[in-house]
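One chain of protein is taken out of this complex; the other chains stay put.
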Amino acid sequence: METLIAIGAGIAVLTGIGAGIGIGLATAKATEAIARQPEAEGKISKTLILGCALAEATAIYGFIIGLLIIFFLQ
Amino acid sequence: MEELNCETVFTLPVIGGISESVVVTWIIMAVLVLLSVILVRNLRVENPGKVQLALEAAIGWAQDFFEGILGKENRRYFPYLITVLLFLGASNTIAPLCGFKPPTKDLNVTAALAVMSMCLIEYSGIRKNGLKHWAKHFAQPVPVVAPIMILEVVIRPLSLCMRLFGNMLAGFVVMELLKTVVPVLVPIPVSFYFDIFDGLLQAYVFVFLTALFMNEEME
Partner (left out) sequence: MLQLNLNLVWEMINLIVLFLLLRHFLIRPVTDIMEKRKKLIADGLQNAQDAQNDAMKMKQEYEDALKGAKQESVKILENARTEAKSEYDRIVGEAGERAGSIIESAKETVRMEREKTMNELRSEIAGLAVASAGKILGRQAGSGDDQNLYDQFLEEVGEAHEDTDK
């Protein structure tokens, strides 16, 4: 049983893959944008932080689901 | 596993258990208020000291930041947002600075913050556009989306709450694991990332998103 719980929690935390890819893409584009228009850096980084926070949320949800699985299925 | 739980520090007769995070919050409050009383004590209009200049720069930066999102006419919300920014900044970075467990890793704290944010978001919308318009905007642009719009009222603070809680808890867990594996020297740089940088970033993101949602609601 405990093995299954651990596997389930691990699978839940796999959401981090999506968040990682998303944040990576966003940062790549932001870097390109800053290279093209260095004077708009403030606005771009603000938008980047917002996008990263929103993309990161999925990873956080996966993490919380993992925690819930561990704590409430024991 | 013991570290993750919030212990009940003491139990009052009628009210019930007071958890650790509430006590840490009290400490943070006391420190913040004392610091502000000491720093604000002798402010001068002319020839300001270095401390006053730094203080004014910080408050001015925060006000400019919120003004950029909310606009000049919503100045009345700035003090609350600055308070939340200061509180989150202090409570997220308190672990490496003072050795307390960060109160934001307790779901109660983040939920309280999120509920306050939700009230503020809806209040700002009602105050700006009136109750009728606020009730009507759920059916915009088509009435079919009304359930989703109503759900959004709950989802936005839930997302705020869970983001902050998850980030802080993840950072805390990683730090605890690292401390059990390598107790010396190695946790210091890692702590700078997980506690200081991530903590300040999450505080920034929390108030940024709150202000953004408020702005969205006031349109």
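So that you can tell them apart, the chains are marked A and B in the order they are listed, and the count of residues begins at 1 in each.
Heads up, the rule we're going with is that a residue touches a chain if its C-beta (ideal position, glycine included) is under 8 Å from a C-beta of that chain, and two chains touch if they have at least 3 such contacts.
Note that the structure is a prediction, hence the values are computed from the model and not measured.
Of the options B:82, B:126, B:178 or B:200, the residue whose C-beta touches the omitted chain is B:82. In the full complex, chain B makes contact with the omitted chain through residues 4-6, 15-19, 21-22, 25-26, 29, 32-33, 36-37, 39-40, 43-46, 48, 52, 55-56, 59-60, 63, 78-80, 82-84, 86-87, 105-109, 111-113, 115-116, 169.
Interface residues of chain A with the unshown chain, by the touch rule above, are 67-68, 71.
Just so we're on the same page, only the chains that are shown with their structure count from here on.
With each centre defined as the average position of its C-alpha atoms, the distance from chain A to chain B rounds to 20 Å.
Of all the residues in chain B, the ones that touch chain A in their complex are 159, 162-163, 165-167, 169-170, 201, 204-205, 208-209, 212.
If you check the complex, the residues on chain A that touch chain B are 46, 49-50, 53, 56-57, 60-61, 63-64, 67.
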